[in-house]
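All protein chains but one are shown at their positions in the complex.
All chains are identified by letter, namely A, B and C, in their written order; residue positions are counted from 1 within each chain.
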Amino acid sequence: MPSVAVFGGAGYTGALAARLLLAHPSFELRWVTARSDVGRRLDDLYPHHRVPLTLEELDLDRHADVDAAVVAYPHGAAAPLVADLRERGVRLVDLSADFRLRDAMIYGAWYREHEAPDLLDEAVYGLPELYRERIRDAGIVANPGCYPTATLLALAPLARAGLIGDVVVDAKSGVSGAGRAATEQTHFVTVDENVRPYGVPRHRHTPEIEQELAALGADVRITFTAHLLPLDQGELVSCYVTPKEDGVRLSLDELEGLYSRAFVSEPFIELTSEPPGVRDVRETNICRISVHRDERTGRVIVFSVIDNLWKGAASQAVQNLNLMFGLNEGEGIS
Amino acid sequence: MPSVAVFGGAGYTGALAARLLLAHPSFELRWVTARSDVGRRLDDLYPHHRVPLTLEELDLDRHADVDAAVVAYPHGAAAPLVADLRERGVRLVDLSADFRLRDAMIYGAWYREHEAPDLLDEAVYGLPELYRERIRDAGIVANPGCYPTATLLALAPLARAGLIGDVVVDAKSGVSGAGRAATEQTHFVTVDENVRPYGVPRHRHTPEIEQELAALGADVRITFTAHLLPLDQGELVSCYVTPKEDGVRLSLDELEGLYSRAFVSEPFIELTSEPPGVRDVRETNICRISVHRDERTGRVIVFSVIDNLWKGAASQAVQNLNLMFGLNEGEGIS
Amino acid sequence: MPSVAVFGGAGYTGALAARLLLAHPSFELRWVTARSDVGRRLDDLYPHHRVPLTLEELDLDRHADVDAAVVAYPHGAAAPLVADLRERGVRLVDLSADFRLRDAMIYGAWYREHEAPDLLDEAVYGLPELYRERIRDAGIVANPGCYPTATLLALAPLARAGLIGDVVVDAKSGVSGAGRAATEQTHFVTVDENVRPYGVPRHRHTPEIEQELAALGADVRITFTAHLLPLDQGELVSCYVTPKEDGVRLSLDELEGLYSRAFVSEPFIELTSEPPGVRDVRETNICRISVHRDERTGRVIVFSVIDNLWKGAASQAVQNLNLMFGLNEGEGIS
Partner (left out) sequence: MPSVAVFGGAGYTGALAARLLLAHPSFELRWVTARSDVGRRLDDLYPHHRVPLTLEELDLDRHADVDAAVVAYPHGAAAPLVADLRERGVRLVDLSADFRLRDAMIYGAWYREHEAPDLLDEAVYGLPELYRERIRDAGIVANPGCYPTATLLALAPLARAGLIGDVVVDAKSGVSGAGRAATEQTHFVTVDENVRPYGVPRHRHTPEIEQELAALGADVRITFTAHLLPLDQGELVSCYVTPKEDGVRLSLDELEGLYSRAFVSEPFIELTSEPPGVRDVRETNICRISVHRDERTGRVIVFSVIDNLWKGAASQAVQNLNLMFGLNEGEGIS
């Protein structure tokens, strides 16, 4: 059974990855390290995860002696650790943005100077529904951002069909997407009975979405805006697509057919005729999608919901690990 | 002091209108009628409003003996009552959609056959920031829908300047916007930890917004989508405007200047550089707006928040009544 | 593999029981009947449960041809169905209050006249931690109420040790405890930003708790009060125990020892030194308990949390079914 370690287990996504891997029938979770709360029990920090392990301070000599890893470090901090782990032969899924953008210049423009640019070529973008085959052999899988996951799954069928002329993405997220840090922005009283946009007008997930849309055949500049909602887990993206000429004539039936064919064999995509709600996918690896046609304007509207901590992060990481180690894709996350 | 009655005081907006008018220094609230809960005390039904009146069954001979009225009946049911009240000379603000659309055919297409089409000409659209002068003399003021209120205030400066090429409006609302009726959709467990789109792809507020944008000079078909959020009061609209040729070159400074000039004397409009949150305007008659420029796509993004029960309904009705009776516009709602 | 049917699958607890039994490795879920929503798919009504079955109208000739059943009917309506099912030899867990009280007179005083009083002797109170052995052979298992489950587990060690002089139980529950019916009381706007007591001063769970405390050796009259909180699932009971003479001298260490010994082999009881929160047990069959000593007054304070839909209803029903059919107690609910 392959052994696995979680690096950065004190945050929401790392801790959830630890829970999923501890219960996984085909991985042996050996370590959980952390950058804060070292020495604290994970089941004290997150009682509901019930992981009876102690958070350890990073010691690569001990902790890198594993077959696989999940890296849950912040953007920028992940790259050096990923480089160290690769040098020791560990295959890993990285939850940060550090290996998602293929171009170090673009990374530099939206984040900071990249610290391991020569590893970018080795990294595979970890959206299994798009890159399943390449993930199987990858050494570094760059787990997608939560918004890109929901958005790309919503738009992939249109992009591949060459139908996307222009896109506005209005995204809504629960507070866990902002992470565990206690700030004025995550204080209960700030969020409760509130909704507000953030990251306007330059949200960092924009270039990631554009890169992958381009890879699918849609070379567009998108408008992407995020909003913070008073709920803990869950993310909805509302995509407003102005179709290219060919798309304008598509009927709702044809659109639904396009989506059905695109996702017919996908174990974690659900199509629905009614707009989905984030409750429908809470604590699952599922992305639920509905497609609509605004007859009056010719626009195509696509709604897509995920649990940002699950399909948007930790359970998608496990889905990727399953593929990397030749296991059933849904093991431990169904 | 003009006397006033509230017709339909058992619902959220009628009850709030009663509260505001009871405390109003220049109106005398004489009656509150209702279609349900007749005989029940309003301060039993809504303790926090503290209106010590009993809901009465409609008796026009008694209740129409007033100078002014707020009609808070459902769409369709309002028109006949409005006709009756006008016949008796009562000047009124109608909270329903029945007199918002100037064209009975369009009303028929989105609602039902209109029951008092000859009164449509008499009605003034009750958005004071747009029609202040005409409201002063009106017999019927059609109080705008909550979404149109927030959307039109967000877009008016751009529309008047002839800059709007195309618009996508993504609206988010708290549950009180769905009214007091207890349904599967308003059950706490359905809404809590959830967000979902509704009224897709044909929300009834669409023609109202388009009618008024056209009156402002923007003859566009909009895409309008609403989402239900887990909060009680408050509404945010996110407007994504593709500008006409001239608008593409506008800088953020020029945009902010346009908005400042448009609203410089408006007592209930606040401009802000940071995106507003609905908490900022809770239980006020204020609309708070921010305008942004997406440099990468040339789009103009406008956010606008109101309290759907206040500026989106009851306090805006009082603002209209103030204008109709020559009072200070902010009396009783500041 | 024993076959099982859920009767009354349109409500929250019946639907969850259907989900748990569908995924259960050792039961075959054959039917889900309902009193409302007949013909509707369960995965349309509750998408997150993902049960691809259609709710059927009751037809005992078809639906009673099973080995086991979960009855999720309202109080009063359950008794006749339970009688029918027993006549046909089906062993069942009843989620209603109909077979919890051993005395038909007491049932009559708190609910209504009992319709199957001769079956009361056959029923076993389905709290596995108290009646594990008797449940194994039972034909009718009366699943405990949610509040009694949390309260009895909190107080059992003290009751058995003869230490309880007097008890005040202050209970707090999420809205799902009030069921799926859409009412003024379950409307989002009524519950949100609110907390209020209900069922004062005579909550129906009182005699059930007293009956079982007496069986454990504590013959006391309790004060039990429930409060409705703005959350969906979860229940906390705060128990304030005035100990009998002997208990007054117990140290915190001795109290904790008493609880540790009482629950040492229990798979679904967690003891904690910090007061538990309902999030800690969300969507689990676990009851989490902490015991404290108020040195100043000599009182013993016990906090206990469960998920009202799981350990308070559906997953406890599966725990009981597991026992009744000789399976591992935690199968399908761990």
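As a convention for this text, a contact is a pair of C-beta atoms (placed from the backbone, for glycine too) under 8 Å apart; a residue touches a chain by one contact, two chains touch by 3 or more.
Bear in mind the structure is a predicted one, so any value in this text is a computation, not a measurement.
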Checklist entry - Quick one: which of C:232, C:270 or C:329 touches the chain that's been left out? => result C:232
Checklist outcome for this item: The one of A:34, A:231 or A:314 in touch with the missing chain is A:231
Item to check | Touch criterion as defined above, residue of C:114, C:172 or C:311 at the omitted chain | outcome: C:172
Checklist entry - Residues of subunit A in contact with the chain that isn't shown? => result 12, 175-176, 180, 182-184, 186-193, 230-232
Item to check | Absent chain, residues of subunit B that touch it | outcome: 47-48, 192-193, 272, 276-277, 279-284, 288
Checklist outcome for this item: Residues of subunit C touching the missing chain are 166, 168, 170, 172, 174, 190, 192-198, 200-202, 206, 221-223, 225, 227, 229-234, 236, 238, 240, 242, 275-279, 282, 292-297, 299, 301, 303, 305
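Here, only the chains that are shown with their structure count from here on.
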Item to check | Closest chain to global C-alpha mean, per-chain Cα centroids | outcome: A
Item to check | Between subunit C and subunit A, distance of the C-alpha-averaged centres to the nearest whole Å | outcome: 38
Checklist outcome for this item: Note: subunit C sits from subunit B at a C-alpha centroid distance in Å of 46
Item to check | Separation of subunit A from subunit B, taking each centre as the mean of its C-alpha atoms, in whole Å | outcome: 39
Checklist entry - Residue numbers in subunit A touching 2 or more other chains? => result 192-193, 276-277, 279, 282
